[in-house]
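Heads up, one of the protein chains got dropped from this complex, but the rest are sitting where they should.
Chain lettering (A and B) follows the sequence in which the chains are written, and residue indices restart at 1 in each chain.
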Amino acid sequence: MISLSDVSKTYNEGRPNAVTALHGVTLDIARTGVTVFMGPSGSGKTTLLSLVGCMARPTTGRITLDGEPVSGLPERFLTELRRVKFGFVFQRFNLIRGLSVLDNVMLPAAPSGEDPKAVQARAMMRLEALGLAEKALMPVEVLSGGETQRAAIARALVNDAPVLIADEPTANLDTALTHRFLDIVAGLRDAGKTVILTSHDPRIISASAVTAVVEMRDGQMVRGRG
Amino acid sequence: MIFRTPILTLLLVSALAILVALGAAWFGQRVLRQWDLTSGSRAQLLMERRTELISTLFAMVMLAEAVALFLFVFNADRMAALFVGAMCAVGTLNVNPYGFPALYAKIGVFFAAAVWLVMDHVDRLGRDYPLTRAKYALVLAIAPLVIVAGGLELAWYLGLKTDVITSCCSKLFTPANAGISDEMAAVDPALALWALAGAQVLVLALGTFAAKTGRGHGLFALAGAVFFAVALTAMVSVIALYVYENPNHHCPFCILKPEYGYIGYAFYIPLFGATALALGLGAVAPFKRRGSLRAPLPPVLRRLTLWAMAGFAAYGAVTLYAIARSHLILFG
Partner (left out) sequence: MKTLRRQRALADYTLAALARRKVKNSALVGVFSLVVFLLASAMFFASALRHEADTALQGVPDLIVQHLSLGRQGMISEDRIAELESIRGVSKVRGRLWGYYYDRVVGANYTVMVPDGGAMPPPGQVIVGEGVLRARGLDWEGAPLFLSRKQGDLSRFDIAKTFDSDSALLTADLLLMNEADFRAFFSVPAGVYTDIAARVRNANELATIVDKATRIMPDERFVTRDDIARTYMKLFDWREGLMVALGAMAMLAFAIFAADKASGLSAEESREIGILKAIGWDTRDVIAMKLWEGGLVSIGAFLLGCVAAYAHVFWFGATLFAPVLKGWAVIYPDFPLAPVIDAAQLVTLFLLTVLPYAAATVVPVWRVASADPDAVMR
């Protein structure tokens, strides 16, 4: 269970350009299932996701992860937590150009000091499961949109993190690829992973794999379902 | 004199060290006043990130200072050829009254920095910054030392006049000359060797105990400091005699010369390294029971203890080697 209680986030706090992106959000996210944050642009979905994923600390309020408070932790702690607990797929995928697919997938494991052979084996396994094994040694810039996304998913899963976080994963995909993505998500859910997405794509929100939807508006939660 | 490459280099290192020490001290006082891990504020976050910068810079400059200490002595030895009456580093250091104080200050900086680096290393093991306050309190003490050392060094180099007739080791380390150096020289050789053996046994025994049980690092540090003092006394009183194969030459600097195969470095590098590690261990031992360190600290303490013991043992081994190789017979 990931719980947020009365969480607010203000960017550029104390400066004239301060923006409060989230106002007193209270929310529980189940550890089994697929949760989607939906809402219009600028409603604070990405901000909420970054707080849930230990990317940033809330300005006020508490976040607990499986009962452990994480909102007050030093950044160093938070980073480590993020590395082992969360995998991220970004809106623009953010693979590093010039590196091969395999190198990109292995990157999140670099700071943990694991045996490189073990990491590589795990990365190859993920790539294989996502149908990218034969592209492993290609540079990422030659991949197609769907392949890029799958490479990004493989990277998010390489540390065996129990929670997968994806920001607008289907924004640039056509219907076929969106369905393929939903299949992957369903597979992960069945494997016991927690998946948290943001989207304003009705195809996602109405998908059968989705177990909970959180609707946002102007930095506030307006409705939760599931 | 200032236009000598090693001198320019040493002054550069000192200047950088002073800059970094000042910056670190400024940040240190802020840490002591404002550090609050429980606050999630942006200011605290930025301060946490800044500790990474200060640690990196400080570690870098202090490693350079350790190398500079070696260069300092080496260069003093080389410059002996420039001064009438100087045979080794002692003569050069004696050219004006700032030489020896500069050396002692630099040694002080070396040990303080080593303690700090050990603390920094341990601090990074725990995720909740367990030693950060202590570390920055220490920075406030180290900064003035670094400045004093740099100042003395500069004063010494500026005061190096080649027309000065200086006095060297043959005058300094003799019973005829009053002072601590002659007292060290006057210690009975047999007594000095026994004391060295005793200190060696003590330090290794305490080290073994600390490595085995994970306790008693404070005592080990103390024993290390005692060993350091005894080792230097033994060097002046008897080991030097064996190295030079001359019953009257007590100088602890001439052994750094090429004529003696640079054997001095084989003595001093392990001795200084081990003592520095031991002191560092003593400084971090009180933090063993901190929650975030309980798991990661013991293996690191053990490893550092073993390294320190290896250094102390190396000093003893090199001593035995020097005695065995020597043609000088002092006893029997």
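Everything below uses one rule, namely that a residue touches a chain if its C-beta (ideal position, glycine included) is under 8 Å from a C-beta of that chain, and two chains touch if they have at least 3 such contacts.
This one's a predicted model, so the numbers in the text were calculated from it and none came from an experiment.
Counting the whole assembly, list the visible chains that the omitted chain makes contact with.
So, taking every chain into account, the missing one touches A, B.
Out of B:Asp36, B:Glu52 or B:Glu245, point to the residue that touches the absent chain in the complete complex.
Here the residue in touch with the unshown chain is B:Glu52.
Can you say which of B:Leu22, B:Ala43, B:Val84 or B:Leu158 touches the chain missing from this structure?
The one listed residue touching the chain not shown is B:Val84.
If the hidden chain were put back, which of A:Ile2, A:Leu49 or A:Leu73 would touch it?
Here the residue in touch with the unshown chain is A:Leu49.
Of the residues in chain A, which ones touch the absent chain?
46, 49-50, 55-56, 75-76, 79-80, 82-83, 88, 90-91, 94-99, 103, 107-116, 155, 159, 167
Taking the full complex into account, what residues of chain B touch the chain not shown?
2-9, 12-13, 16, 20, 46, 49-50, 52-53, 56-57, 60-61, 64, 67-68, 70-71, 74-75, 78, 81-82, 84, 124, 162
By our rule, only the chains that are shown with their structure count from here on.
In angstrom, rounded to a whole number, how far apart do the mean CA points of chain A and chain B lie?
The mean C-alpha positions of chain A and chain B differ by 50 Å.
Under the definition above, what is the set of chain B residues touching chain A in their complex?
Where chain B meets chain A, its residues are 37-40, 42, 45, 48-49, 127-129.
Could you please specify the touching residues of chain A with respect to chain B in the complex?
Interface residues on the chain A side: 13-14, 57-59, 71-77, 80.
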